[in-house]
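Take a look at the following structure, please.
Yeah, one chain of the complex is gone here, protein chain that is, but the others are all in their spots.
And now, chain A:
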Amino acid sequence: MKLIFKITLLYLLISLVVFLIGGIITHQIIMREVIYEEQRFLRERLDFAIRMIERRKLHKPFERDKIKIIPLGTRGEETEIAFSDTVVMHSTLQRMEPHNKLDVVKKVGQQYYKITLYDLIVEEDDIAEGVNEALVKVYLLLLVVVLILSWVASAFLLKPFNITLDHIKNFSLRKNNPIKYKKSNTKEFDKLNKFVEEMTEKIQTDYQSLKEFTENASHEMQTPLSIANGKLELLMESDNLTDEQVALIVSAQGSVQRLSRMGKALSLLTKIENKEFESTEEINLSELLLKLLFDFKELADLKSIKIESEIQEHVKVNMDSTLAAIMVTNLLQNAIRHNYEEGRIHVVLTHTRLSISNTGGALKSDPGSLFERFKKDNQSKESVGLGLSIVKKICEVSSFDISYQYQEPDHTIEVIF
C-alpha cells in the first residue's frame, strides 16, 4: 500500500472518531438550546396567561389546548416554575405525544392560580437524525477532498521522492554513472537525495577499486608464477634426481599452473564485468558450436563419452565473438569434466536456446550456488571452479538467461537468447 494512502486512511479513521465525538457534542448542544428555547417560550406563554387571568378576572378553572388554569382561592403559596416531561394527547395529531410541561402556582391579584402549560417537545430522535445526516454528508465531503488531496500530494509533493526511487532502482554498479539529483524544495527529500548520492558514489568507488585490485592481483600473479614454473622446469633438468624428488617437482608445478589458471579466469571475469568485451556482432552460433564440438570430440572420446547434437542451421545471436567462444567452450568443458566414463552429452541449439545436458552424478551441493565463484561440487583436481561463473557473467552482459536443471541422470544447462 502506498504511504500516502496509509496516511490518508489513518487520517480518515481519526476524523471518523472525531466526527463521532463531535456528533455527540453537537447533539447535546442542540438539545440544550432547544430545551432552553422551549422553556423560554413556555415562560412567555405564562406571562401571557397571567395577563389573561388579570383581564378576565378568572374564577373558574380554565382549560384549553395546552393550557390549564385552576384557581386556588386566596390562600396559598407561590411556587417556583417547574418544568417536566409528560405525555399529552395532541389535538391535531390525535395521539399521545411527548410534551414539555410547566407547573407553577402564581398569585394574580388576590387569587392564587395553579397554571399548567404544555408545549410539544422537539423530539431527540429528530435532532439526532438531523445531526447524523449533516455529519455523514460532511464526512463524505471530507473523504472526497482528502482523497483528491492525497492524489495531488503523491503526484506533486512526492514527485522528487519518486524520482529518487527510480534512480535507485535503475542504479547499477556496472554502469558507473553515479546518481545525480536536482534540488527539490523539500528538506527531507534533499537530505535523502544527498545521502543516496554520497552512498552510491562511495559504493561505486569501492567497487571500482575492488575490481581493479582483482584485475591487478590476478595479473601481477602471472609473472612470479611464471618464474616459479620456470625454476621448477630447470630443476627437473638437473641430473640424478630421485623419483620422489621428481614427483615433488611435478606436484609443485601442477599447483603453480592451477594458480595461474585461476588468476587468468578471475581476470577474465573482471574483464567481462568491466565491459572490456563490448564489440557486439552477429555470431553464427551453429558454426561455432559445430567447430567446438569437433575440437572436443577427441577429449570426449578419451572418456568414451557419446555426444549427440541437434543443431539448427544459421542460428545467429548478437554478442562478442570472444565471449561466445568462451561461453560454448566452458559449457562443453563442464559437460565433459563432470561426466562419467561412457556417459552422454546432448546438445540442442535452436533459434531461441542452447541447451547442453550431460550425464553425471547428482550434485552434493546446493544447485542454486552452481554459478557462484569457486563453488565446486567435486573437488576435481583440474577444475578451478570459475567456468560456470564466467558463463553466467557472459550471459549477463549479453542479456541471456541461464538456468540449470537436474533430472536424473542428466544435468542440463540452458541458455535462452
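Definition applied: a residue touches a chain if its C-beta (ideal position, glycine included) is under 8 Å from a C-beta of that chain, and two chains touch if they have at least 3 such contacts; residues count from 1.
What we mean here is this: contacts and distances are computed from a predicted model.
Of the names listed as "Phosphate ABC transporter substrate-binding protein, PhoT family", "Response regulator transcription factor", "Protein-methionine-sulfoxide reductase catalytic subunit MsrP" or "Branched-chain amino acid transport system permease protein", the one that matches the UniProt record for the absent chain is "Response regulator transcription factor". If you put the hidden chain back, the residue from A:79, A:170 or A:226 that touches it is A:226.
Only one residue from A:317, A:336, A:370 or A:413 touches the chain missing from this view: A:336. Touch with the chain that is not drawn comes from one residue among A:8, A:26 or A:267, which is A:267. Across the entire complex, the residue among A:186, A:257 or A:412 in touch with the chain not shown is A:257. In the complete complex, the hidden chain is touched by one of A:10, A:144, A:203 or A:246, namely A:246.
Chain A residues in contact with the hidden partner, per the touch definition given at the top, are 219-220, 222-223, 225-227, 229-231, 233-234, 236-237, 243, 246-247, 249-250, 253-254, 256-257, 260-261, 264, 267-268, 271, 276, 295-296, 298-299, 302, 322, 329, 332-333, 336-337, 380-384, 387.
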